[in-house]
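Written out below as structure tokens is the structure these notes cover.
Moving on, here comes subunit A:
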Amino acid sequence: MELKGPRALSELLGRKVVDQSGRKLGRVREAKAHWEDGAVVIDELILDRGGLRRRLRGPGGPEEEAIPWEAVVELPGEQVVVHR
Partner candidate 1 sequence: MAALALVASGCGDLSNDELNRGVESLSALAAQGQLVANGVARDATKTTYARAMARTLGEQAEHEAEKLADATLEEPGTADQRHAAVAVAGEISGLLSELQTYPGDERHGELVEKHLGEAQEKADAIVAQLSGDAP
Partner candidate 2 sequence: MRAILKIALGIIAAIGGFLDIGDLVFTTQAGALFRYDLLWAVVLGVVGIAVYAEMSGRVAAVSGRPVFDVIRMRMGFGMGLLALVASTIVNLLTLAAELGGIAIVLELLFDAPYGMFVFASAIALVVIAALLPFGGIERFFGYGGLLLFVVVATVFHQNPDWGDVGRGFIPSIDSSTLYLYFVVGVFAAALMPYEVHFYSSGAIEEGWTEKNLKENRLNAIVGYGIGGILSVGLVIVSGYLFHPIGVQPDDLGTVALPMQGAFGETGLLLALGGMLFCVGGAAIDSSFAASYNLAQFLGWEWGRYQGPRKAPRFTASWLVFLLLGIAIAESGINPVDITEYSVVLAVVALPLTYLPVLLIAGDRSFMDRYANGRIATTLGWIYFAVIVVLALAAIPLLLATNAGGG
């Protein structure tokens, strides 16, 4: 299995997100992180419209569905495989 951690943000953005049965869930548009002792740690991937909305408008407004990082199984090729 490929190393799970991505090396750069650009590697995540635009990737197709699929579940283990290969069903497409969307594309990564934004990543939500939290501050931890001065570091920024990613905890969610936000897809499609919700992600674009966050990218343009930032925090606030209604919550959208997101993929928690723990659900990410692997990052083969140009995909993100999640388990749900």
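Just so it is clear, a residue touches a chain if its C-beta (ideal position, glycine included) is under 8 Å from a C-beta of that chain, and two chains touch if they have at least 3 such contacts; residues count from 1.
Selection rule: all candidates are chains of the complex that A comes from, given by their letters.
Since the model is a prediction, treat every value here as computed from it, not as a measurement.
Peer 1: Pick the candidate touching subunit A in this complex: 1 or 2?
Peer 2: None of the others touch subunit A; the one that does is 2.
Peer 1: Give the list of subunit A residues in touch with candidate 2 in this complex.
Peer 2: Where subunit A meets candidate 2, its residues are 55-60.
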